[in-house]
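Scroll down for the structure; my scribbles are underneath it.
Let's look at chain A:
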Amino acid sequence: MAKSAKGRTGDAIITVEALSKSYGDFQALADITMEVRRSEVVCVIGPSGSGKSTLLRCLNFLEVYESGEVRMEGQLIGWEEGKATPRKQLSAAKLRDQRKNIGMVFQQFNLWPHFTALQNVAEALIQVRKLALNEAHDHAGAALEKVNLGDKTGNYPSGLSGGEQQRVAIARAIAMEPRLMLFDEPTSALDPELVGEVLNVMKELAGEGMTMMVVTHEMGFAAHVADRVAFLDKGRLVCCVPPGEIFGRDPADARVRSFLQTYRERNVV
Partner candidate 1 sequence: MDFSFQVIIRNLPYLLSAAKWTIALSLVGMAIGLVLGVLICAARVSGNSWLRRAAGIYISFFRGVPLLVQLLMFFYMLPYVGLNLPATVAAVASIGMCSAAYIAEIVRGSLQAIPRGQAEAAEALGIAPLALWRRILIPQALRIGLPSLMNELILLVKVSSLASVVGIGELTRIAQNITGQTYRPLEIYLTAAVIYLVINAVLATAGRAGERRLSIWVGR
Partner candidate 2 sequence: MELDLYVRYGPALLSGFGVTILCWIVGSLGGLVLGFAIACLYQWSGTWLRGALQAYIEVVRGTPFMIQLFILYYGGPYFGLVLDPVPAGILGFMVYGSPYFAEIFRSGFQSFPKGQLEAARCVGIDEWTAVRRIMLPQMLVSITAPLTNFFIILTKETAILSVVTVPELLAETQTMAAETFTYVEPFLVLSLFYWFMVEFTSWLGKRVEARVTRHLQRA
């Protein structure tokens, strides 16, 4: 595998410290502490409702949380530095600035239907990175080439399959050259035969050294591509260990065991 080719210096790109979030009475996340290192791929797995997506969305502040900190390369995301209580959210402009470096891929693709694939990828380059139209289109074209859609740049989302749409979504995120990529169940909305093409693109990205955090049900991907696997249950981080400790042999924790048990009964891991 190309893993050893990645420059893993071990420094943390993103650190999460005592993150907690609730919706009214329901505790979605409880006291999560973890980190993702440079060029690492961390897969987040766990039962439905365990808070996986919520955790991901807290990282780029799409969800606002009550306590805890998320820092990217030392910089606090979403909140103003300082000891003020209650703490103040960053201004919208500053938050947008931070989000430039974090890419996100959604379960429902969220492509803009009135733009072609090329226009979808180029839009943020024009509006956020302020590139000129031609430059933006060149960059966008290159990103689409990377996800093997160089011949479909002129297609509208309605003229693309689910797998192709998700790859356009990935291209849209990587065109911004983010330092961290977040994937929120990227293949859950796809027909089974289209899942592979998306996972392959993600594998390639990982091989090139992109720092990635992936919420997924694709255990094969977690087992073979992840550097570490984080298991969430009822909002708590049960463990965050190399895949071998979970998939290879009998996992230590009972919750992980029972989760993988039902999984194995229905699928091939």
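Things worth noting here:
Basically, a contact is a pair of C-beta atoms (placed from the backbone, for glycine too) under 8 Å apart; a residue touches a chain by one contact, two chains touch by 3 or more; residues count from 1.
The candidates were selected such that all candidates are chains of the complex that A comes from, given by their letters.
Note that the coordinates shown come from a computational prediction; the quantities given were computed from them, not determined experimentally.
The listed chains 1 or 2 are all part of this complex, yet only 1 touches chain A. Interface residues of chain A, counted against candidate 1 in their complex, comprise 60, 62, 92-93, 96-100, 102-104, 106, 108-114, 123-124, 127-128, 156-159, 169, 172-173, 176.
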